[in-house]
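Just one protein chain is left out here, and the rest sit where they should.
Which chain is which? They are A and B, in the order written, and residues in each are numbered from 1.
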Amino acid sequence: MPKSAPTQQLIDGLLEGDRLALARAISRVEDDAAEAARIVRGVFAQTGRAHLIGVTGSPGTGKSTLVSALAERYRAQELTVGVLAVDPTSPFSGGALLGDRVRMTGHSGDAGVFIRSMATRRGTGGLARASADAMLLLDAGGFDRVIVETVGAGQAEIEIASVADTVVVVEAPGLGDEVQAIKAGLLEIADIFAVNKADRKGAGRTVAALEMMLETGGAAAQAVLHHGQRMEMEAAASETDAEEGWPIPVLETVAVSGGGVDQLRDALERHWAWLEGSGARSAREGRRLGHMLQTLVQAEVLARMERTLLPGLRSDLVEGMMRRQIDPYSAAAEMVKKLSG
Amino acid sequence: MRDDQIRVLIAKPGLDGHDRGAKVIARALRDAGFEVIYTGIRQTPQMIAAAALQEDVDVVGLSILSGAHMTLCPKVVELLHAQGQEDVLVLLGGIIPDEDAAELKAAGVHAVFGPGTSSSEIIAFIRAAMAGG
Partner (left out) sequence: MAEIIGNPQASRLRTRHASRKLSALKRAWQTSTLDPAVKRFPERQERFTTSSPSIVIQPLYTPDDAPSSDEAAEEYAQKLGFPGEFPFTRGVQPNMYRGRLWTMRQYAGFGSAEESNQRYHYLIKQGQTGISVAFDLPTQIGYDADHDLALGEVGKVGVSISSLQDMRTLLHGIPLDKVSISMTINAPASILLAMVIAVAKEQGVSLDKLRGTVQNDILKEYIARGTYIFPPAPSMRLTTDLVRHCASCLPRWNTISISGYHIREAGSTAVQEVAFTLANAVEYVQQAVNAGLDVDHFASQISFFFNAHNDFLEEVAKFRAARRLWAKIMRQRFKAADPKSCRLRFHAQTGGSTLTTQQPDNNIVRVTVQALAAVLGGAQSLHTNSKDEALALPTEKAVETALRTQQILAAESGVGNVVDPLGGSFYVEWLTDEIERQASEYIERVDEMGGALQAVADGFVQREIQDSAYATMRAIESGAQTVVGVNKYRSGASPAEETLRVDEAVQKERVTALAALRSNRDQDRADASLRRISQAARTTNEPLMPLFIDAVECEATVGEICDALRTEFGEYQPSSWV
């Protein structure tokens, strides 16, 4: 199949389980927004089956190794797994070094595991702009579990909560005095905590700190979750009730030796069943699709603004702001008025 | 909106663990604006082909210092072609005698770079090949 294969051929191929078609479709989605629209349109009806799992956490916590071990445990149950490993794009060169595969070599030769490395390009929040689309393609490609691993730059990567059904926050002892997830603002989005490298000194302390945090700050954390979400739209109202009743587990894992990974998989399966049974799944899906809609609308509006507005208006307004002749709010209002009028 | 990026897989086939060259080239390609997927050492041709497929790369760069190139490289090319990736550029770096280089080119390796090749030469080769293809 040549790189220039027609879009429909890629769509048909990936729906039939052709892995090269899937791989090339993901590249198209990354490279070209118009193609992304065509491809997602072609596969969307076949999505919504996979359990979408987000894995995030600070650098040095061993996320990739844990994802690899988790995939192995899923394979033991004959579930197929698609993995999307996101690494940062260099702001200087626009290039990227994608090294997560180094830690995932155990799956080679297994057609039931598909690993794709992805650079953030211009994406934010530890994900690429195309991450959500690529997850849809993996879902449509027939994978039972789709795991996305964020950059893990130590910053708030809460956008993962807008693309996944279940969020695993990975923590490790010995990365500093405080629990990294708190520092990174990840506490509020976790459905499951995995304290990886649990054979190291200080693991017990990390687990205890997290458990205490969950006990004392549970309600507060939930509240922050919902206000922290940028996407609330209509789904948000009913969601608070539905989210109750999931006690967030804190698990110990040793990814390199596979220790505790069965328990992590079981917790994920339990969460998946709980989402289904409690109605939280549809709430989350609503939130997720709502987020996607909003993102696309924003992008489209911005693009249309760039296209349709007088080219000079933006710079005129900026100049006016610099001279303090107009304030930022009024300038924005003026631009939006031009757009809708 | 288009956002095309050249994607390169850098792999070390065989048992050789000397990965200094592979790693500095990976960095140089990153700094030239490419997206570089690094597989690590001890890769079989099957592992490399599977990674090339899943990552949908434009270029596969192999680094071999152990003398096993005549066994491993043709196998990688053969697998890439068999899975429909005839259009992937295959490059080889390492200690490769001239007569072997000629034979490997006949087997589908697009270029062979010996010790002392500058990264800019490799980058220029990839750019030219991508623009031409």
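Brief remarks follow.
By definition in this document, contacts are C-beta pairs under 8 Å (C-beta built on N, C-alpha and C of every residue); 3 or more make two chains touch, one makes a residue touch a chain.
Treat the numbers as computed from the prediction; the structure is a model and nothing was measured.
Taking the complete complex into account, the chain left out of view touches A, B. Of the candidate positions A:G13, A:G57, A:G82 or A:G99, contact with the unshown chain belongs to A:G99. One chain of the complex is left out; on chain B, the residues touching it are 14-20, 23-24, 26-28, 38, 40-42, 44, 66-68, 70-72, 95, 97-98, 114-116, 118-120. Where chain A meets the chain that is not shown, the touching residues are 60, 62, 65, 97, 99, 102-103, 105-106, 174, 201, 256-257.
To be clear about the criterion, only the chains that are shown with their structure count from here on.
Measuring from the averaged C-alpha position of chain A to that of chain B gives a distance of 31 Å. Of all residues in chain B, only 1-5, 7, 26-27, 29-40, 43-44, 46-47, 50-51, 53-56, 58, 83-87 touch chain A in the complex they form. Partner chain B is touched in their complex by these residues of chain A: 1-3, 19-20, 23-24, 26-27, 30-34, 89-90, 92-99, 101-102, 105, 108-109, 114-117, 119, 121-122, 303.
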